[in-house]
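After the structure tokens below, expect a handful of questions from me.
A single protein chain has been removed from this complex, and every other one stays in its place.
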Amino acid sequence: MRIIVGRNSAWAKAVLVFVLVFVGNSEGRAQTKASEKDWLAVVEAAKKEGKVVVAGSPDPVMRNEVIPKFTARFGIPVEFVAGRSSQIVSRVETERASGIFSIDVFLAGPDTSANELYNDKMIDPLKPLLIMPEVADGSKWKNGKVWFADPQEQFVVRAFSSVATLLFINTDHVKPDELRGMKDLLNPKWRGKISTEDPTATGAGSNKAARFYLQVGEEFVKNLYIDQKSVRTRERRQMTDWLARGTQPICLDCREDDVRPLVKDGFKVLEIFDMTGAAPTINGSPWMLSLANKAPHPKAAQVFANWILAKEGLETYARGYGSATLRTDVDESFLNPGNIPKKGVKYFDDTDWKWIVGGRHENREKVWKLLKAAK
Amino acid sequence: MDSTTATTLPRWRRLRPRPIRVAEFSFLIFLAVAMGLPLLFLLTGSFNLSAPGKPALYGLDNWIRAFTDGGTLSALGMSFLLSVVRLVPAMILSVLFAWLIARTDMPGGKFIEAICWIAYFVPDFPLVLAWILLLDPNFGVLNGVAKSLPGVDGAIFNPYGFWGIVWVHTSTGGIWFKVILLVPVFRRLGATLEEAARVAGANTTTMLWRITLPVLAPMILAVSVLSFIRGLQSFNTELLLGTPAGIYVYSTKIYDFLQREPRAYGEATALGSVFLLVLAVLLFFYWKFLRGGKKFTVVTGQGYSTLKVKLGKWRHVACAGCLLYVAVTMLLPLTFLVIGSFMRRYGFFNIASPFTLNHWHNMLSDPIFLIALKNSLIIASATAVGGVLLYSALAYLLVSRRTITAPLLESLCWIPHVLPGILLSLGVLWLFLATPLRFFLYGSVWGIAVALILADSPVTTQAFKAGLLQLGADLEESARVSGASWSYTYRRVLLPLLAPIAAAVGLMNFGSALTSISTPVLLYSHQSRPLAILLLEYSFTGELERAAALGLLITVIIAVMMLVGRKLGLQLAGSE
Partner (left out) sequence: MSAPVLEFRQVVKRFGSVNAVDGVSFTIERGEIFTLLGPSGCGKTTTLRLVAGLEEPDGGEIFIAGKCVAAPARGLYLAPEKRHLGMVFQSYAIWPHLTVFENVAFPLRVRREANPMVRQRVDQALEVVGLGGFGERGATQLSGGQQQRVALARALVYQPEILLLDEPLSNLDAKLREQMRVEIRALQKKLGLTVLYVTHDQAEAMTLSDRIAVVNRGRFVQVGTPEEVYERPLTEFAASFLGRMVSFTGIVRRNSAAYVIEFADASRCALGDHVPNSCTDGGAVQLQTRPEDIAILADGALESHQLSAAVEQVAYLGESFEYHVCAHGVSFVLTAAKKHRYQAGDKIRLALDPARLKIGPV
């Protein structure tokens, strides 16, 4: 083949592409038909395994809705190991060092997925296992196929792509008109009125600061976090309450699912996605999906992974959490329209693999250096 | 032939295993394995520079990085400052409380003691939030009240900052823990000692200062050490009140390293080792101070009497003072906490229909709740009973003065107190996985109970030691000469005499087992998830109201156990 290419590369390439496309397609179709049967066989095998162990963040939607629905559908109980991903990972790593393999499925944040699970080779290729027809069917996905975020496009599935919140404001105290561009945040009027998750620690606060450092620049970060005397906290509930009371009516790092109840209770809270001076941004929150290697219940894990990427699973999660999925068939009417990425807009991807494993760390280190120097 | 071999046994054969040596070395092995190995594992790990799963590569980089990281040293300074500033008044107050409760005729002493018990187990996280609601310069209720006073302009209270943290600690950790530990010790003090001082012409203050306190010095010292280290590790209050004011403490730094991705356990352990150093220094002085400690054997069968100091007209003043303190530092925020658990949004009174039963309803109807409750009760009971049996025996060994490795034993059993909870948890996790018992211990309620028992070792051992030191050896020795074996003596003489302390310590272990989060966090499984982990999950996802409800429920369980436990303890003691 290489020789042919060497002799007449244009012709050879055309043939090659044709062959590949044809063979691939026919194979694909055959697979689709076969997969119906395969899928049912996997489900049967999964039931025999008796349960599936899922590790993830203790979001109420997971416990109250996703798990009961899955168990109702397949009759397979779910053991949910919930907690901070850093804790879960240290535990799993220690277990593995002793030859214990307890987890089947990881629903982990991008950082953990990329820097720990993938990097430390704790997960198996997932691509060949996605055989549930409505998952394998590329037409059901906005990208035309399941989005594997890792460089090998085999291990880590990204299921969400949602416009990221830039900040929240309490409109009783801040008029949307007063914040049009990023530099408006530096208005002395807002000194001490902006709350942020502590940017000196890892987490949402420093992630956002890293993003600002990249998108808006060092001077802005210094002005915003230091000169504006932005109030720091480690407790997300504290920021949300400050936002509601208006003591700090601009909140950089409040979480959407925390703020939603405020809106229901009649607080005038507005989510802002876009301001001039900062690139519009999307992210893959709340999780990325991967399957543990040497999983104790591999078939059940496969069933769970397929189902959570199918319409029922993903829609349940998206509805509870408020993120836009990458599926085409999920109802998005309940989402804040601002969350749904618009066609034609070029977004900065906050969950981009390279950014996660490299760029964000570098920018974060620069932010930390800056903040510590200022102190 | 036979006779020659009999008389010239090799030296090791002549070292016949005597029961006390056997016990001592069993404990030594147990403690070395259970407390020393996890520590060793963590320390080794802290020098390992390569990523998990990769071949180990050793160096000092983690340590250098940890201590040169900006703010580490200033945070350490702040932690020491806070810890000392908190400790001094809290110690004075708690000694005073304990003395009033145990040694005087102050009315309501039992009641105040009970309050201290309950107060100690009220979860601190919602309590700090209650203080914020009370003291916040913008919306704090107390500031509102103060503003209406003439001559007051603007907010006079501000919880965010150094003094805010100090104040809130009087309510959360505060004196409760210390009073709980000190009261039984004061109770055991021979009345004759105080009476002799009175007869010798000492007034109450002189007596307290010259007799009571010096006699109880070992325990007061131990409680101070325990509290000081606990203060260094304190965390929640500093996070909520310190961060907005730019105050960072050492424990926050450790927490940061633990939360990093990829995790920096090496750096966290390096920082945590400072606590070991502090402990080593404190233990050194402790041992130095206690050398020749037999002089503290003050309560023997003879002086056993519980006559109380008459305070006269001051008894009501004392009672009122105690109650006022309790009301301000506990009742006030606790009321907010109770109300908070019935509010749709904690602390927001102005929203439409602010009150609801939903959080309680949601909590009680959560299918996980009942399982977690059952797990928690099993874990806590096992921890309480196991801790009492194990550490009363260990304390006995330490006090008996027949051990040759007492300082080593004692130092080992302090380790769990100085390791930040999550590091201890990691060490224990590793230990479990490394033993053949792992299929029994790992992920099961029993494993969590074992870990909690390990975590309880310093407090429990110290409490028993104090009790035993004051009982005196005669009571035990006379039983031995009467023909009772050690175990019979232990059951029939020592345990009943220690029953009040055992009941108190058991109850305390029960309570901490119910409320401990950091110890089980790496050890629980789906089937063995305890209530505290549920509480963690609620607060992790911001369900503060449900967390408040669950926290209160845990407190109620402890309160009920306390009533039962005290009754049982007193019955065992055969008195009152």
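Going in written order, the chains are labelled A and B, and every chain counts its residues from 1.
The rule is simple: a contact is a pair of C-beta atoms (placed from the backbone, for glycine too) under 8 Å apart; a residue touches a chain by one contact, two chains touch by 3 or more.
Keep in mind it's a predicted model, so treat the numbers as computed, not measured.
Among the chains on display, the ones the left-out chain touches in the entire complex are B. Residue in contact with the omitted chain (choice from B:389, B:475, B:517 or B:559): B:475. From the options B:497, B:531, B:548 or B:561, the residue with contact to the unseen chain in the full assembly is B:497. In the full complex, chain B touches the omitted chain through residues 7, 9, 13-16, 18-19, 300-302, 304-305, 472, 474-475, 477-486, 488-489, 492-493, 496-497, 499, 573-575.
Methods note: only the chains that are shown with their structure count from here on.
Separating the CA-averaged centres of chain A and chain B is a span of 40 Å. Residues 51-53, 70-71, 129, 132, 136, 138-139, 239-240, 243-244, 246, 248, 252, 256, 258-263, 265, 344-345, 347-348, 351-352, 368, 422, 426, 429-430, 433-434, 438, 442-443, 521-522, 525-527, 536-537, 539-544 of chain B are the ones that touch chain A when the two sit in their complex. In the complex of the two chains, the chain A residues touching chain B come out as 53, 57-60, 63, 79-87, 89-91, 93-98, 100, 102, 111-112, 115-116, 119-121, 198, 200-203, 231-238, 240-241, 244-245, 247, 255, 257-258, 261-262, 265-267, 368, 372, 375.
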